[in-house]
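Missing here: one protein chain of the complex. Every other protein chain is in place.
Per-chain residue numbering starts at 1, and chain names A and B are given in the order in which the chains are listed.
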Amino acid sequence: MKFLKTLSVAGAMAALPTFALAQEEVAMVNPDEFVWIMNSLLFLIGGFLVFWMAAGFAMLEGGLVRSKNVTMQMTKNVALFSIAAIMYWLIGYNLMYPLGDWAIEGYFSGLFPAVAVLEPVYLSDMGLEAADDAAYASTGSDYIFQLMFCAATASIVSGALAERIKLWPFLIFSAILTGFIYPLTASWQWGGGWLSENIGFYDFAGSTVVHACGAAAALAGAIVLGPRLGKYKDGRVNPMPGSNLALATLGMFILWLGWFGFNGGSQLAMGSAGDIADISRIFSNTNAAAAGGAVTALILTQILYKKPDLTMILNGALAGLVSITAEPLAPSLGLATLIGAVGGVIVVFTVPFLDKIKIDDVVGAIPVHGFAGIWGTLAVAITGGYDGGATLMGQIVGCVAIIAATFVLALILWIVLKVTMGIRVSEEAEIQGLDTSELGMEAYPDFSKG
Amino acid sequence: MKFLKTLSVAGAMAALPTFALAQEEVAMVNPDEFVWIMNSLLFLIGGFLVFWMAAGFAMLEGGLVRSKNVTMQMTKNVALFSIAAIMYWLIGYNLMYPLGDWAIEGYFSGLFPAVAVLEPVYLSDMGLEAADDAAYASTGSDYIFQLMFCAATASIVSGALAERIKLWPFLIFSAILTGFIYPLTASWQWGGGWLSENIGFYDFAGSTVVHACGAAAALAGAIVLGPRLGKYKDGRVNPMPGSNLALATLGMFILWLGWFGFNGGSQLAMGSAGDIADISRIFSNTNAAAAGGAVTALILTQILYKKPDLTMILNGALAGLVSITAEPLAPSLGLATLIGAVGGVIVVFTVPFLDKIKIDDVVGAIPVHGFAGIWGTLAVAITGGYDGGATLMGQIVGCVAIIAATFVLALILWIVLKVTMGIRVSEEAEIQGLDTSELGMEAYPDFSKG
Partner (left out) sequence: MKFLKTLSVAGAMAALPTFALAQEEVAMVNPDEFVWIMNSLLFLIGGFLVFWMAAGFAMLEGGLVRSKNVTMQMTKNVALFSIAAIMYWLIGYNLMYPLGDWAIEGYFSGLFPAVAVLEPVYLSDMGLEAADDAAYASTGSDYIFQLMFCAATASIVSGALAERIKLWPFLIFSAILTGFIYPLTASWQWGGGWLSENIGFYDFAGSTVVHACGAAAALAGAIVLGPRLGKYKDGRVNPMPGSNLALATLGMFILWLGWFGFNGGSQLAMGSAGDIADISRIFSNTNAAAAGGAVTALILTQILYKKPDLTMILNGALAGLVSITAEPLAPSLGLATLIGAVGGVIVVFTVPFLDKIKIDDVVGAIPVHGFAGIWGTLAVAITGGYDGGATLMGQIVGCVAIIAATFVLALILWIVLKVTMGIRVSEEAEIQGLDTSELGMEAYPDFSKG
């Protein structure tokens, strides 16, 4: 039906009168409708770009684990994204925006029974006329965009806990993180909660709300789970090199690409010259911060270790991206590069620091998303973001609130999972590799192991 | 020429008056032109997203074949896409939309001589004024979008027949599939043919028209070609594990990303609030169905085999995507998740079923695109899609017509190719691997084989 084209008899040129006629009949493009369309389009483009980050996390993590754990890492990443999609629909989205009624409207025609406040998302198909905010965007476009942020939070966790965690406890954790924990803490800021209303906390696209939140959940898990066997032995840190650095580099590039949607889409509006100019600045600053982080890690590892370290460079770029996420609009290009560069410095120094305190974070997720996320959030106040509206105190309160709440909730959940079903594979399984022991399927069965 | 910027003497602020003046002089944005631009933009974004699926098929298939056949699988995928682009231009597009004159207009200024009805596509460069439908989009944007669907059909075939088919017969088949068979059967529905006009068949983005069509062509090929050596031996099914599950996972993620364009772009319009709201719903439902398919395959393989099976999970996600493709707009998010979940169930049970009847489908293309495609098409009627306009009988007739026609034409073609030039490599070549025997080039020459 949809694909059938209308046909004219007289050929292309005959269409001209029709065109002229239409010009007289309909006098204008409705400006409300225009803004609505452009905003929704921004969310859809941002949505597919941030979706792509799910692939980026999978490739980055798949490249940084040993080859005997790659199938497991792929399984976790595909599964956690899919579970996040279901949990955010069932519970998360409406929990995160508790005051809005738009997502609930028409709910009773949906598939599932209503459960008090926690109702699954129902997407109105009526467009602008049915919206409760004509200046915003279609519910579906907002939903898909927000969902991708929620899923990103869980992706951060999977990298840190790789190579020794059991599949199912990890997926149960992911379900609760994406269905309850992230929506709760995120609602404090983006759902009209106390951080945005009373504290004056500023976090444009989620240096703290998404990245430090994910890192806090990962840190709690890493503590409860313990390090990989043999990682810290006889007072030494044993390197366990990633099995596929081309794949890890691809993952980093995918994340960098997706970040244009992550930060650019968080402008939440594209229907005016000012908004598109802002998005353009955000694109440029996001790119500049990533470059700053990568170059800094390159130079620092050359100086410190006499050899550039590719995994540090990849994480430096990502730390630059996380750092600029709290305020990608206000800084100049130079300042954005500098903010990203500090992110790169943080990664180079905190990755070995975590090893020193024997917290085993396989891919460096806690430094990249946690420490650089905190830096990015505080940088908003330091660099006078939001027209000086951001205060250091406000930023600290927001950081502490979200990180502490996530950490405590995650810690309790990890301990409960550990006690009830166990979260760690057996020693034999870990040594053998999770792919054969837990899944019976090698990722690279044709290549003999060195 | 194009890149030279206009320059002002007095600087940025001096531009303000010009801006105000323009506001008075030109009173409005022409609404016809606005719709035309937005529709074309949708096709271009959809076009590059669906193009990306060509890479997705290549990576998925390259990851699921053994390492000795990876170069061949890459060669096939790049070549089939390129051949599809040439055949669809030369013949397919105008064959598929036989009643429209827009693509033929101005044809004689093109490169090739006219051949009766089968004329290569000529793209008018005149825009809206020259269009035969001012409410639609530029011919070029429609062409690139439709081409990608045609190429996807051929990509489905290449996976099923991997690891034993000769290159050239496969490419000849691909040329005829993309130049003649797909355009013919697709025109029944999308070219204003009898399925859409007389039967009331509904297939939004091609669960049957694209996916089951490709699967039918693959099934015919798999029957004529026979299974890989040693696949079914002594009454047992010998697993031949894929050589790179990270690559296969990447391919799945690429396809998932491309599907936003596949289904979203099939709305065919983005110039109104209602259309963008529809596209937003389609994005959300497409994502929900993929998630439903993946989670279902995860849980089912855990129950059935006691271990989650990554390749099943990947195929479960893809089956979810195929299932929702016939009607991604009408269902609620819950229903979309459920439709995708049934797709996941289908894959888990039909992959071993095909093995039982000794049809060797290397990547599971027939279950994913065929069986789930049929399910998705029938689900339109079952779930009351198209405002209840879709009947089970209409959906069955459409399914049977397209699948039967494609299967019979493909079967004849495969048999002709088998008799005339042979379609299968020698036993020695198959055992040795197609990369060295047929192409003299290994995909991973540096890695010794396990």
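For the reader, a short list of remarks on this structure follows.
What we mean here is this: contacts are C-beta pairs under 8 Å (C-beta built on N, C-alpha and C of every residue); 3 or more make two chains touch, one makes a residue touch a chain.
In this text, all values refer to a predicted model and were calculated from it rather than measured experimentally.
Across A:Glu61, A:Asp309, A:Asp355 or A:Glu430, the single residue that touches the chain missing here is A:Asp309.
Of the candidate positions B:Phe43, B:Phe260 or B:Phe283, contact with the unshown chain belongs to B:Phe43. Within the set A:Ser40, A:Asn94, A:Ser207 or A:Ser266, the residue that contacts the chain not displayed is A:Ser266.
Among B:Val78, B:Met393 or B:Val408, only B:Val78 touches the chain that is left out of the view.
Of the residues in chain A, those that touch the hidden partner chain are 28-32, 34, 38, 45, 49, 66-68, 97, 99-102, 105, 124, 128-136, 189-192, 196, 202, 204, 241-246, 249-250, 252-254, 256-257, 260-261, 264, 266-268, 270-284, 287-288, 290-292, 294-295, 298, 307-311, 313-314, 317, 329-330, 332-335, 337-338, 386, 444, 447-450.
As for the chain not pictured, it touches chain B at residues 1-8, 11-16, 18-19, 22-23, 26-29, 33-34, 36-37, 40-41, 43-45, 47-48, 51-52, 54-55, 58-59, 62-63, 70-71, 74-75, 77-79, 81-83, 85-86, 89, 109-112, 120-129, 137-144, 147, 167, 244, 247, 250, 438-449.
By our rule, only the chains that are shown with their structure count from here on.
Chain B has its Cα centroid 28 Å from the Cα centroid of chain A.
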